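Missing here: one protein chain of the complex. Every other protein chain is in place.
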Amino acid sequence: MMRIPLSALIGLILTSVYFLAAIFAGWLAPYGMAEVVGDVWEPSSAEHWLGTDSIGRDLLTRMIYGGQITIFVATAATILSFVTGSILGFTAAVAGGWVDQALSRMVDLIMSIPALIFALVVLSVMPVTMPVLIAVMGLIESTRVFRLSRAVAADIVVMDYVEAARLRGEGSAWVIFREILPNALSPLVAEAGLRFIFMVLFISTLSFLGLGVQPPLADWGGIVKENKEGIVYGIAAALYPAVAIATLAISVNLVADWILNRTTSLKGGRG
Amino acid sequence: MNDDEIVPVSHVAEGETLLEITGLRIEATAYPPGEPPQEIVIVDGVSLSLKKGKVLGLIGESGAGKSTIGLSSMAYGRGGVRLTAGDIVLNGQEIRAAGPGVLRRLRGKVVTYVAQSAAASFNPSRKLMDQVIETTVAARGVSRSQAEARAVTLFRKLGLPDPERIGKRYPHQVSGGQLQRVMTAMALCPEPELVIFDEPTTALDVTTQIDVLAAIKEAIADTGVAALYITHDLAVVAQVSDEIMVLRHGKMVEHGTTDQIINAPRENYTRDLVSVRSIDHEEKAPVGETVLKVEGITARYSGLKRDILSDVSVALHPGQTLAVVGESGSGKSTLARVITGLLPPSAGKVTFSGRELSPALNGRSRDDLRELQMIYQMADVAMNPRQTVKTIIGRPLEFYFGMKGKQRDARVAELLEEIELGQGFADRYPAELSGGQKQRVCIARALAAEPKVIICDEVTSALDPLVADGILKLLLKLQREEDVAYLFITHDIATVRAIADSIAVMYQGKVQRYGPKSEVLAPPFDAYTDLLLSSVPEMRLGWLEEVVENRRMESAGH
Partner (left out) sequence: MHPILKFVAQRIALGLVLLLAASVLIFAGTQILPGDVAQSILGQSATETALANLRAELGLNEPVVSRYFAWLGGALQGDLGTALTNGQDIADAMSRRLGNTLFLAGWAALISVPLAIILGLIAVRYNGRWPDRLISAVTLATVSVPEFLLGYIVMFYLAVQFRWFPSVSTVYDGMTLGAKLNAIALPVMVLVMVVLGHMMRMTRAAILNVMQSAYVETAELKGLRPFTIIWKHAFPNAIAPVVNVVMLNMAYLVVGVVVVEVVFVYPGMGQYLVDHVAKRDVPVVQACGLVFAAIYIGFNILADVIAIVANPRLRHPR
């Protein structure tokens, strides 16, 4: 049994708590998502643990549902970026030649525009719905996944054991799934963690700017936006969802770091 | 600034003790993944003494602690290594626990260092001359022009081309062999008492090594400096040292004069080292049909302007060994790529068991592929780190013979016995094997295909001599048992002598000389073969001088 370092353990626990809360939001939330249950910006009390929001909805309830939306959008966009990015990345590395050139130059081009700016440009003409958000974020971020998976696979393709498999006469399926993939998996899993964090920050930022999840639904970024006016009056309601974003990001980061460290020590390990 | 004070050139008269190390213990902290840090002992209870003007050779396999001991005479621990006990007395001064000021006055002035890789050890953004005279100017109180004049003298003495101007170049503008000499000049320039040579010729080609070695030896003699010469190659150290110390696992095995160690070793381990590469192999006469025939092969990599191979023709008989020998850039590994189909040639053909092979890999039948196997130099990267030994050896059985389950496992066990590893190895991952064991597993993987020919590409050059010896003996045994033929690619003549039946000498993409071993290795020689053969260090005293005296062709000046 492997020893899990404390930081990774904390990360794992927090991450699971957030994901469980997102999955069971309907059971956990004390009130309805859009239900006005009190005064504007009530302080925290036994009925409303985190107080109420800018129009008197229970903030804890909003937070739980907001987490659900944030995590759902981020997860979907991460999956999309991974499927697109890694398939194209592996293809480029294994095929080489003009396929690699064409894909790589295309990715260079998309990455020459900052991700947030590109997303804003596209969202200025597209209807801002959840599928569109997921598609836009997932496709823009797939360029980063492409770069990583292409680099990882290109490093493995030149290994003598891959050459040995080719000399044996193995088909591409064996080469990709049995020789390359097992060795590329760990860096990709760690990267998935980092990409997920980036997606959480991305959707939160878009919603905060008013260009992400649209009311009456709200993700954490949207809840920050709804309550930001309160800051000037000394009301911290906007800080709670922001802190939730940060802690989720940090916990996933801790887990990803641990996975990455385990991989590198595996590579360097000699019995 | 006491760093800049002029250090007297010599306290010690000829024949007196310069360096005295007693009971040296060196430790380090290891961080195994997923386990608490461990203290490990790298060097334990080593003592040595060195007189002024003498050369002591430190020899041992990797992990013997020889570099660590060498650097301890500068009181330097590389990579967090700690000198934990013992005395290191240099010029009558204890330096193991000395402060940084004392050490600064010592390092680079009284004791200097020549590293294995000069290419990495020079600052890439400064001119060579600035680096060579750096400590001479700073610490010896010598003017810049005097120091440069001394450097140029040393450049000339070390046989560097254009000694007046080579100092104006940057490291990347000079070849590896030349850079190694410049580094020697850098070490000698401040007129040190002691120079530490840490494998200074190991990374060089054999014909270049001999020139650098001769230059180093002459420079040591002329300047009267003492030296610690660290290497894994006993034949090399025999040429330059007065005394030799044999090390193993951080402990001293034997210490004596060079003559005694070479000609009358007392310890078993030393005897093994001296007798390594003395495998007796009777040359087999070519019999029957050739199993592999290469005719008129010309090849180049796409994008290159010149041919890597031109008009290469060789042949291999069943159950025999053809050694293809040459230095880096001779095209010998490219020949292997052409034969295996990885690089289709622009002209010529490869015939295997009487049938002509398709030039490209994907045109070959499964039997063609099965009967022609390959073993690589770096066993580390020749095996998928995520597969167990059982999968690695079992896959060819499955793939070529359709073996499954118990039948396959039984055959894997048999093969493991054949390569002299037990069945316990079947469930290990490559990372859990030593270098020699990895190479054995690669051999088993090749054997599993029941091939007629195995191409061995430098299979022993990454291994320590004794381990390499074991691999060669295994290959010879397997050849007798399985009647398999080897195409053995190597740069090492000693290996060739040990196993070849016939030899092809390659030089700049052409076959320079080809025939049965006894003919190729017998005079009259062509100029290149002569240079190559004469450059291989022999384990006897006075060999270096003889060779330098008698050579006909200059090495390429690397």
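Chains: A and B, in written order; residue numbering restarts at 1 for each.
Here is the rule we use: a contact is a pair of C-beta atoms (placed from the backbone, for glycine too) under 8 Å apart; a residue touches a chain by one contact, two chains touch by 3 or more.
Keep in mind that this is a model prediction, so the values were computed, not measured.
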| item | value |
| --- | --- |
| Chain not shown: contacting residue from B:G57, B:G108 or B:G250 | B:G108 |
| Sole residue of B:A120, B:A360 or B:A410 that reaches the chain not shown, by the stated touch rule | B:A120 |
| Interface with the unshown chain - residue positions in subunit A | 108-110, 112-118, 120-127, 197, 201, 204-205, 208-211, 221, 224, 228, 231-234, 236, 238-239, 242-243, 245-246, 249-250, 253-254, 257 |
| Hidden partner chain, residues of subunit B it touches | 3, 71, 74, 76, 78, 103-109, 112-113, 115, 117, 120-126, 134-135, 138-139, 169-170, 172-173 |
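As a convention for this text, only the chains that are shown with their structure count from here on.
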| item | value |
| --- | --- |
| Mean-CA-position distance for subunit B and subunit A (Å) | 49 |
| Touching residues on subunit A, where the partner in the complex is subunit B | 2-3, 159-161, 163-164, 166-170, 178-179, 182-183, 262, 265-271 |
| Residues on subunit B engaged by subunit A in the complex (per definition of touch) | 32-34, 340-342, 361, 364, 366, 369-370, 373-374, 376, 378, 381-386, 395-396, 399, 428-429, 431-433, 445, 449 |
